[in-house]
Every structure is written in C-alpha cells, then in structure tokens.
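Every protein chain of the complex appears in place save one, which is left out.
Lettered A, B and C in written order, each chain numbered from 1.
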Amino acid sequence: MALTETPMQAERARTIYEKSKEGRRAAVLPSAEVPEKPLADLIPENLLRSEPPRLPEIAEPEIVRHYNRLSRRNFDLDSGFYPLGSCTMKHNPRLNERVAALPGHARLHPAQDPRRAQGALELMWLLQESLGEICGLPHVSLQPSAGSHGELAGLLLTRAYHADRGEERTKVLAPDTSHGTNPASVTMAGYEVVKVATDEVGGVEMDDLRAKLAENAGEVACLMLTNPNTLGVFDENIAEIAALIHAEGGTLYYDGANLNAVMGHSRPGDMGFDIVHVNLHKSFSQPHGGGGPGAGPIAVSDRIEPFLPRPQVVRREGSNGRGPSFDLEFERPKSIGRLRGFQGNFGVFVRSYAYILSLGGDGLSEASETAVLNANYLKARLAEGRAGARLPIAFDRHCMHEFVLSGKPMKRDLGLATLDLAKRLLDFGFHPPTVYFPLLVEEALMVEPTETETKESLDAFAEAIEKILAEAEDDPDLARNAPYTTPVRRLDEVKATRQPVVRQPL
Amino acid sequence: MALTETPMQAERARTIYEKSKEGRRAAVLPSAEVPEKPLADLIPENLLRSEPPRLPEIAEPEIVRHYNRLSRRNFDLDSGFYPLGSCTMKHNPRLNERVAALPGHARLHPAQDPRRAQGALELMWLLQESLGEICGLPHVSLQPSAGSHGELAGLLLTRAYHADRGEERTKVLAPDTSHGTNPASVTMAGYEVVKVATDEVGGVEMDDLRAKLAENAGEVACLMLTNPNTLGVFDENIAEIAALIHAEGGTLYYDGANLNAVMGHSRPGDMGFDIVHVNLHKSFSQPHGGGGPGAGPIAVSDRIEPFLPRPQVVRREGSNGRGPSFDLEFERPKSIGRLRGFQGNFGVFVRSYAYILSLGGDGLSEASETAVLNANYLKARLAEGRAGARLPIAFDRHCMHEFVLSGKPMKRDLGLATLDLAKRLLDFGFHPPTVYFPLLVEEALMVEPTETETKESLDAFAEAIEKILAEAEDDPDLARNAPYTTPVRRLDEVKATRQPVVRQPL
Amino acid sequence: MTRYTSATPDDRREMLDAIGVSSVDELFEQVPEPLRLGRPLALPGGMAENEVYERLSALAERNADAEAQVCFVGAGMYDHYVPAIVDAITSRSEFLTPYTPYQPEISQGGLQVMFEFQTAMSELTGLPVSNAGLYEGPSSVASAGYLAMGATKRRRFVVSRGVHPHSRETLATYAVGYDAEVVEVGLEDGLTDAAALAAAVDGETAAVILQSPNFLGAVEDVAALGAAAKEHGALLVVACDPMTLGILKPPGECGADIALGEGQPLGNRLDFGGPSFGFFCATEAQIRRMPGRIAGETEDVDGRRGFVLALQTREQHIRREKATNNICTAQALNALGAMVHLAWLGRRGFRELGELLVQRTAYARERLAAVDGVELLHTSPVAREFAVRLDAPVGKVLDRVAERGIAAGYPLGREYPEFDDGLLVAITERRTKAQIDELAEALGAAVAAEREGVTA
Partner (left out) sequence: MTRYTSATPDDRREMLDAIGVSSVDELFEQVPEPLRLGRPLALPGGMAENEVYERLSALAERNADAEAQVCFVGAGMYDHYVPAIVDAITSRSEFLTPYTPYQPEISQGGLQVMFEFQTAMSELTGLPVSNAGLYEGPSSVASAGYLAMGATKRRRFVVSRGVHPHSRETLATYAVGYDAEVVEVGLEDGLTDAAALAAAVDGETAAVILQSPNFLGAVEDVAALGAAAKEHGALLVVACDPMTLGILKPPGECGADIALGEGQPLGNRLDFGGPSFGFFCATEAQIRRMPGRIAGETEDVDGRRGFVLALQTREQHIRREKATNNICTAQALNALGAMVHLAWLGRRGFRELGELLVQRTAYARERLAAVDGVELLHTSPVAREFAVRLDAPVGKVLDRVAERGIAAGYPLGREYPEFDDGLLVAITERRTKAQIDELAEALGAAVAAEREGVTA
C-alpha cells in the first residue's frame, strides 16, 4: 500500500471547540457550603452576564487526548537539534522544573509579607549577586519580564539618568545588525533610532559611528549593542566604542541575548557597558515554552543604580547576633518606578538560580567555551563541500557561539531560497536555523548550536545540508515544495495576514 | 515527492547503548565529604568487581531525547481509543499522580514506625473499608501486587482454611473461559486444575459443574470464577453455583478483573464468593504503565479472615478522648504469612483511593452503568452491516462491560484472520481489542470500551471495522500485510522466540 | 564535559582539528586581552543534583506559602486550584521546550493552542480579537496606553484610582518614555467617581482606563463610566479579572475597545508573582495595532487546515522601530495553562465557579463585617474580593493572624494612604466556609488583642 500522507497529516486539525458537546464537563466544583443568595441580590442585574462564554464542553479524558495529540504536532528541543540562531536553545534541565514546583515557591503569594518570604527574597538576592558577577556590573533588578522588557527598562533608565543631570536627549544609536526589539524599544521609550553601519569584519563601522555621533552631537542618549553581535562576531573595538559614547555623555546598553558566548570569559561591565539585560530563557536554561515565559533582568553600573525599578530586593545585615534578612525596598526616590506587577517572573529565577548552582562558576565558563567550540566546528563543517560553495559564511573569521551564512549563491545558482532550505531541513528532522536575520546578510541563515549538542548532531546537520544541496542540483523543486513529512505542509502565511481568522467562529 | 516511509519508520531503532560514547556522563555526584580509604581496605579485594557494568555513557540532554523519542513509538490511552478486552483501559486521572507524588506519600519509608506513618495507615485502612463495601466482603488485605498475586493469595488462603479444618484438598475448578493467570496460579499454589465447560448462553455449564464436583468429591478446594466472565456475560446461576461449591466444602474465588461492570450494582460477597481480588489498575484507574505497576487487594469473608497475610492494617479506637489510631498487626497466628516485602504497592493505593474519593459511591455506580451502556452500544453498532455478518457476537445477549466477537466467518469468507483485522486497525489509529482470548471462541475479539469513552469514539471504531471489512472484500491482502503506518510494520514474533536475543550485545 | 554537555576529550581534539586551531582559547582570542576576565567567576563550584535540590528546598521552606498558611491574599493574584491536567500538559516537552513558532509546519501544536486560547479570551471578554498573551497584567495596561496613543494620536490617559496600583505605576513608568500624561480619578464608596471621570475626559484623551472588579473588589458600571470616553473619541480600556467573566457582563458588551488583565487566576500558580501572562483583547478596528503574537488560521499547499503567526507586520522582527510594540518572548506556556484550565472548567464549570466565588465572598464579607473591630471599607457590590477596615494597626493584626496560620489579606496602606486601616480579602474555591469562619474569629481576636494592648 502506497503512503499518500503521514499519519499526522491524515489527522486534520480540529480545535477543542469542534470537539465540544453540550452537557459534557470535566470540572466538578465544591459546593458553595454557605447560604446562597440570588445572584442579582448581590450584583445588580445590569452588570451581570446573560450568557456564559462559549467555552468547550468536554470531559477530562478527551481534553487530555486533545492536548497530548496536539503536543506531538510540535517539534521540540527534547526531540532534536534546534540551532535557532540568537535563541540559545540549550538543554532545559528537569531539575529546574522540580525545584520551581516546590510549594514553597509555586504557592507563595507575591504579596506575602517579606518577613514570611525570606527564602524567596534570599534566592532573588543570590541570583542578583550571581548575575552581577557574571555581567561585571554590581546592581541588578530582576523585574523585566523578557529581553525586550529589559531593553525598555534600560532606555527608561537612560532617560532618567539624563533627566537627573538636567539633560534631554532624543537619539539612540543601534547597528544595522541589531535585533528588532532594539529599535522597537527605542521608539516605545520615546527615542529615535539612528542606524550605525557594520564594517567588513562584522563589527561596528567606526567611521560611521563617529559620523553619527558628530551629526547628533548632544542628542545621543545611548548606543545599544549586542556583543558578540548577531553575526556571532565579537566587536574588538568595543573599548574604543565605549569611550566614544561615554565621551558624548551617552550610556552603553548591552543586549545580553548573546551572553552565552562569554560567560566567565568576558564581562559586559568590563567592556564598558552601563546597562545589560540577561535573557534567563537563553543563557540560563529557562525553557522557552513555545514563546515564553522568560525573564530579562538588568545589571547596571553605579551611576545608573539610583534609577532602578521599584521594588528592589535588598539584603540587610542582622543585628544582635541575628543573621542577615532580606526585604523589598520601595523607597527609591529616583526610581523609574514599576515595569510590571509584583517582583518579576520568580519561577524563572528559581530555575536559573538552580542552573547557576548546578554548573557553578567553572561550569558556566565551560558552557560558553563549548558553545563557541561547537559553533566553530559546525562552521568548519559547513565551509566544506557544497555548503562551502553555496552557503558562504557572511563574515569569514572565527565566530563566537553562532555564525551567519548567506544563501545568496544558493539562490543564484540553484534557485533555492533560504526559506526552501529551511523547509527541506524539516524533512530531515532538524529545526532550521534562524532565517533572514540579520537583515544585513542576504538570504541569511543564523546558526547557533549551543554547548549541549553532541558532535554527532552537528555532523548529522552538516550532512543534511550537504544532501539537500546535492539533491537540489538535480531537482531544485524538491526543496521548493518542501516540507513533505511534517504534520502540515508549507502553509500560506500571506493569507493569514490578508484575511485574518484569529479565533474559532462559534 | 512520494512517501516511502513515515518519519518514524525512517528512524531506525537504536538503543541507548548504541548512543553511548566513552567519557560522557549525566550524573554529577556529591563529593564523599568524609576521609576516604582505599576500597580494598574496606571490602576484601576478592569480593570486589574488576570492571564496572557497561552502562551507557551519555549526557543528560541526549538521555531525555532518547526516551522522549522512544515514548512516541508507543500508542497510549491518552492518544486514542484502547478497547483492550479484560484490561479496563479507563482514563487515568492526573490528580491521582499528583497526590501520589506528595512527599508525605512518595518519600515515606515503608519501615517508618506506624506511629509516625498514621496518615499512610489511615489511607490504607480507608481503602480497605471502601473495597470491602464495594465487594460486599468485610475483610481486606492490600498486600497482593496484582491480580495474579491476589489469585495466589486466595488459593493459599483456601489451603490454610482447609488445613485449619484438618482437610487437604487437591483440585481447583475453573471454567474454560478463565484467564491464563487462574490456572497458572492454581499450579503455583500446588493444586490441580479441573476445567468446567461453558453453556450455550456463556455461563458455567451446570451439568458439567455437577459432574466435576461429583467426580472430584471431597477433593475440590475452590472454584475460581470471573463474573461477569471473560465473555462479558453475567452468570445468572451464580447463587446456585455458590451453593453447590459451599455444599462441597470448597471456597468460591472471584477474579475481580471485571469488577468494573458491577460496582454499586452487585457485589461478589452477595453473590456468595468467599475471596475476591480487585485489580486497582483496572477498575480503580491506576495507570497500566506499559505493564504495571498495579495492585491486587483481596477481600474475604469472616471465615477466611484469620488467614489473611501479615501484616494487616488495623484501626484501634482511641482511649482517654484521643482519636483512633492505625497500626500494622503482625501477630496473626493463623496468617498465611507474607506475600511480599513491606505493606504493598502503597503508591497505587493512594491513586485508587483518590479515585474513589473523586467519584464517590454514586460515581462508581455510574461508571459501571456507563461502561455497560458503552459496551452494549458498541456491540449494537457492530451487529450492523458487514461487522454483523463477518464478526458475529459469540453469545448473543446483552453484555455487561465487554463482549466477544468471533472472526470465524471473516476468516472463512474473506481469508482474514482476527490478527489481520487487529493489525489493520492500527493503521486507523485504534488499539485493537484483545485477540484470541477467551480460547473458547474461535478467532476471538474481546472488546471493552470502558465508561470513559465518548460515543464518537465508539462510532469511529465501528466505522473503521466496517471499512476494513469492506476493503477486504476487494483486496484481503490490504489487511493481511497491515500495518503500514506504525513505527515498525508487522514483526516476526516467532524469530524472537526461536533465536532469542534478549539483551544488547556490548 | 559534564552533565549537560557532551564533548569528550576525543571530540574536542577532532573538532579543534577541523577548525584548524589548537585550543579553544585560540577561539577566544578575538576578545581583546584586556577585556578577558582572566580569573574564574567568583561563584561557588558546581553542585550535584541532589545538593541543588536540598539547597533550594531549604530556601523554599523559609517561605510561608499557601500550603503552609491559609491564603486570603489576592490583589490580582489568587490561590486558585490548578487542576492536575494543567501541569501534566504544560510539562510535556513538546510544549515546554520549543521556541516561538517561527516554523509553523513543525509548530502546529503551539499555534493551534494559541488560536484556541484567543478564542477563549475573545469569548470571555466579548471582544472579537485576542492576542496570544503578553507578559502580565500591569504591563498590558501600559501596552494598551501605547496602542491608544497610536490609534488616537493623543497623549493623555484618564485612569481610575480603582485600577490596580501596579498597573497605574507601570503605566506611569511607560508614560515617561512615550511621553503621555496620566490623570487619575478618585473613588466614592469603592467605585470610580463618575462625575469626576466625566469631567476629566477631554478631546486630548487617548484612553479612559478602568478596572472591574476594581482593586477594592467593587464591580464597576463600566458601560456608564465608559460613556465619557465614547463621547470624546477616547478608547475605553478595561482591566478585568478573568475569573469573574463567567458572571459579569463582558467588557465587550460595555463598550470597551480593549479588555485586558492579569491571567494568573487561569491555570497559573502563584509563583511569588510570575511567570503568568496578560491577556489583551480588542475590537476589529484595533487588530493591526495589537501588541504581541497572534495566531491565525490558514491552509497548507494541499489544502490542509493549519495555523501560523498572523499579522507579523505589526511586530518588531518585521517592523522594527515602527512596530506596534517591542514584545518578543511572551508567556506562551502560561497561556496554554490557562487554556487547559478553561477547557477543564468548560462552559458550565466556568460560570459555576464564578457563582461559587460570589456566594462565598458574600458570606465572608457578611461574616467579617459582623466582627467587632472590623467594618466594611465600602458597600458597593463585589464579586470575589472585598475591603474592610480594622480598628487596630493592620500590620500588627496581620502578624497575629499569621501566627494562626492565616494570611488574612492585602494591606491597603502603602498604596492607598487614605485607607491605612484597610485590608483587602480575597476568596477562591479553595477557601472553605470553615476557613472563612476561622478567619473571622482570628481577625476579631487579633483586633481585640491589639486594642487591649496584649503583647503578641
């Protein structure tokens, strides 16, 4: 019997609403226990809802089946290689999930009196200290909820810092390789972006930087940089860049998405950065959850410290022979204020602190080393054979923890777009690299293997690329029509935006 | 591109040993902390091992991937319909897993002093009481580890009971429909099996029973019955059967595998049974785990009670205004002794007790009702169309929670064995029914839908059977060569027994 | 090479050879010498898994969590029971470990969940468009402000003092950045002062921001209050507690342009405040201004139904400085937890739960009001939380009640100096009648003891 579809393809998508049947239910609730009154005696009729929301009606066994089956329509890090550049898809230890689930963490109310939440506050303080040491900047706020939130925080801190000095500045510099969140944060923080060009080795083009600083003299609030940057290149001029920005009175912001390259090897604070965000869901092993949660703590220098968000976790020395205690400090007169409710994504802090404890200082440093080793090895493998010819490295030098290839020759010679290669990789059981980013590189493929991959996985990936390029020489349509074996085949993304259907009609 | 294999088929089986590489590891152990001595100073050299066992060497991320990927090569109850007759594949509530994992249960040492394990002992006592009420027999031992263990216990109790009366009996009667564990337990308990025939409505053939009793007068220790039996038929003569056995001085043993049919409706004790085992992994929702764990508590009548295994959980009334307390009773002079270490599969008790609490008495009774409804509905559906013609019901009457079809006409008319039908069902995403059991029915298919299935699932199953029979009329090879879409196709089971390879060569 | 990494000495040698360097250090030479750390990090050495477990358990034990103390604290996050299937499903690797679904063909699980979630939130709020979730509640309010500015080209927000103080403070923080003015409107007997609100809204107002039930637990008449917004062409933004939406009129039926809120009560544990998620729904008119991910339905080349990230042209990775928001990583897993919880509750259960909360809350409110030294802070209708005044210092009373294993509520003083004697008490389905009775008893005893000057 010939296969026309895979079993998953044959199973067409049906939402849980389509499996609903009136009268079914999973939840059984406790009885009220108390004397009940008519609802309208308690809340005026006009504020009450006439019809309950049309949530699905379905018993527990079928809910479990629905989501279990759905889950298998995802590719995940625990199934295979996931070299998604800039995303640091490293192993997510289950130990971290276990400790985050301890009732003392998971069922702790965020408004619990600090005197009755000493363990949580100490953990946060210990994480602050650890991140401060890793970043080389002494003051840490854990409040931001992700990298982009950290960026916004950093820019608001910059604004507050300048305002405190009686200055108002309007421009923020960012290289053309920067991540989309950088310019978006700039706008949200009320600044204007000024793009800085990239030089021939992948770093900041120094002349352009000087020119932009001159053009915007007195206006530049900040330079946002990723280092190593999104090309996987460590900017060797960073000390000079820092000096230039500082001379202009600006702050230097470090987008910490790539911190996984340099932990224990080089510290943003030592490079001259004033503000750093750390993506705990990248370097510090918080699972990505299919798009979060994460956390984006920020570490800052002394001069920025007074402006940190409120409340701040502080340690107070004990008196009368008592040990130290921990508290939330709300009285921070120069603070930019809150960025969110309560104290931040505490569950993420538990996981990341468990990760730091597990690896220790040496382990973190080794992790970065292996991340860099793995990236350079895979780069070397992909410099061979067909990949070397069709997918040249964008900036030919040793990389840090990731590297960027250009699919331009592949497109020109084989008629295969980077997207086609990515889709064909799906048939080989790999998650593709990040594609079409950074924008600077035509038909970009951004590859970040991370330290937790085996050499065997890297080799298999390189072989798959080679095979795809080889088969494309015979038949480029093979890739152009890929994928074939995924739960659904290539999807029409344009339609979804042109005629958006964003909920189930009921 | 034509598909030649499904993605899972393309991924050939590799064991974890084949993924091992010298020097890799997942575990990091604590340091000894204590002054260390040479091993040979502590244990004589000749008792020490020269080479460590060749366990795999592999880092944590790849262990997780290995077992996650492997897991997806299983079909499971949380993926779809699993009408495996006699196995009661009902939903496994996750609440039960949650409460079983509470540290007070999961990390409780079995030798903890009963005064410091009052919660666990009370839970066991409550479960004993509940099972006693459900079975209609007042005394319960939770010790047996599964149904077959309960059977052995029941036979050893019978032996002890007779011995106590100065009798020695050698025969145990069992109908030809009985489950394989019944005769196997009989032999292990040192008895000889005497088979009893089945009558035309699926019950015990009364004349044969009388004849066997007469033939073995004074020798019959016990009759083992399942009621409803493995044909899904409730034996209406049970009261008479009980009277006959009791008149002969034998005990009546109830194989509780089918208790799910009658909870809250009819009780083995009331039917005249002396000893019952209950499969907690069937009627009481303990997950099957791919072949265990389970538990097989036994409930017995007063006259059997003195012989129950040791230790027994007992409740002692409190004195001086204190509440009751719970204890392990070891002093049971007539006890048959232990059947295993410690107190039994406590984790299973927690799950089953949670299930009983969740449903309550009414809910259990409703569960049996729905199980019987679902079975009769599916039976009715399969009495229609092609299934009705090719797969007749073995005993045409209302069934209880399951029913047995015969594939004899299908085999004769279409050349399709029951096995072929079963394998083809796999392509339709269903777990097949139990096949070739009970032995009495030619080409048997034993179908038990359970109460937790939706009407839609039952309908889909009936339609799949219809479709398979229809396609077989055109092309019987379609089923004969099935399955096509499973992770591996039909496997050679004979080879595995003829030339057994039961471990990875290293 | 331990635990989470695999490169053996042999691997390393082969890899370095292939790269053409003799050591990993050589690869780090691109980092200028003076910027290399040159010393080990000043962090402890690594620990065994069981040691990490013991260390973190020991910390966790120093927290009085809701397992250790009966929790009547709410203020936006509630001690609801999270059904076991939520954990079972959210802990599956297939949901736990993938990135944002950039490759839809291998992310149908996550994308369909988003689509289902959007449907559920749209049903709850009565608005047609939902995103797949934002960070959490208060920052969602700030994002609504940003949207309103874009939609109206105005820079002024009128905000009720009934809006969660964290939301107001977050809005203020963001407003300094995107340069908007925030005007606050006070409360009368627990409800937004309607006259003051009407007076505060003007032709420069981008949005009127309300919360219902508001921070003091009172159910606002959103439709009536919102009229002022409509009149002046401002957007009406309503923050709400999702657990009340089974019984309260949905914001969409009250004229809201945007309904949002803290999602924690749905399928997310307390976690000392996070991670949870914010939900964000709006009218069709705002669909291209929405922040965050939105899943949309589409087809594959063979015509199979499928889901993708829709309307990506709003987002930072495509639109950069012109994006409608800067959010990237959000809270997908938390939204999944909510979706499973909602499916578990189902249409009936969700409504019943709302009713249960209202009934038990009414009982608790009455019960507490009858206690000597405790009186109601306001008499407006409430759903699942209410405020009282204590005739004794709130902090001291809380300490006394804590001794009895009860976290009695949220003290209002810090954020509402005018209610320095105020305490906010929250009810969930976990809070039994017996616990409520015990709270009443304990509060009464504590207030009495404080009044009498008994040493705690």
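Following the convention adopted for this analysis, contacts are C-beta pairs under 8 Å (C-beta built on N, C-alpha and C of every residue); 3 or more make two chains touch, one makes a residue touch a chain.
Everything quoted here is computed from the prediction, not taken from an experiment.
Asker: Give the labels of the shown chains that the missing chain contacts, considering the complete complex.
Answerer: Output: missing chain touches A, B, C.
Asker: In the whole complex, not just what's shown, which of C:46, C:83, C:190 or C:306 touches the removed chain?
Answerer: Of these options, the touching residue for the absent chain is C:83.
Asker: Using the document's definition of touch, tell me which of B:119, B:218 or B:324 contacts the absent chain.
Answerer: Missing-chain contact among the listed residues: B:119.
Asker: Hey, which of B:7, B:183 or B:256 is the one touching the hidden chain?
Answerer: Considering all chains, including the one not shown, the answer is B:183.
Asker: Which subunit A residues would touch the chain omitted from the figure, given the whole complex?
Answerer: Contacting residues on subunit A, toward the hidden partner: 21-30, 58-62, 64, 68, 93-98.
Asker: By the contact definition given up top, give the residues of subunit C that touch the hidden chain.
Answerer: Looking at subunit C, the ones touching the missing chain are residues 48-50, 53-54, 57, 67, 81, 83-84, 88, 91-93, 429-430.
Quick note on the criterion: only the chains that are shown with their structure count from here on.
Asker: Which chains share more C-beta contacts than any other pair?
Answerer: Looking across every pairing, the one with the most contacts is A-C.
Asker: By mean C-alpha position, what chain is farthest away from subunit A?
Answerer: Of all chains, B has its centre farthest from that of subunit A.
Asker: Starting from the mean Cα coordinates of subunit A and subunit B, work out the distance between those two points in Å.
Answerer: Once rounded, the distance between the two centres reads 47 Å.
Asker: Using CA atom averages as chain centres, what separation in Å is found between subunit A and subunit C?
Answerer: Distance between chain centres: 20 Å.
Asker: Subunit A: which residues touch two or more other chains?
Answerer: In subunit A, 28, 60, 64, 68, 72, 78-79, 91, 93, 358, 452-454, 481 touch at least two other chains.
Asker: Which positions in subunit C touch two or more other chains at once?
Answerer: 1-6, 11, 46-47, 49, 83, 85, 87-88, 93
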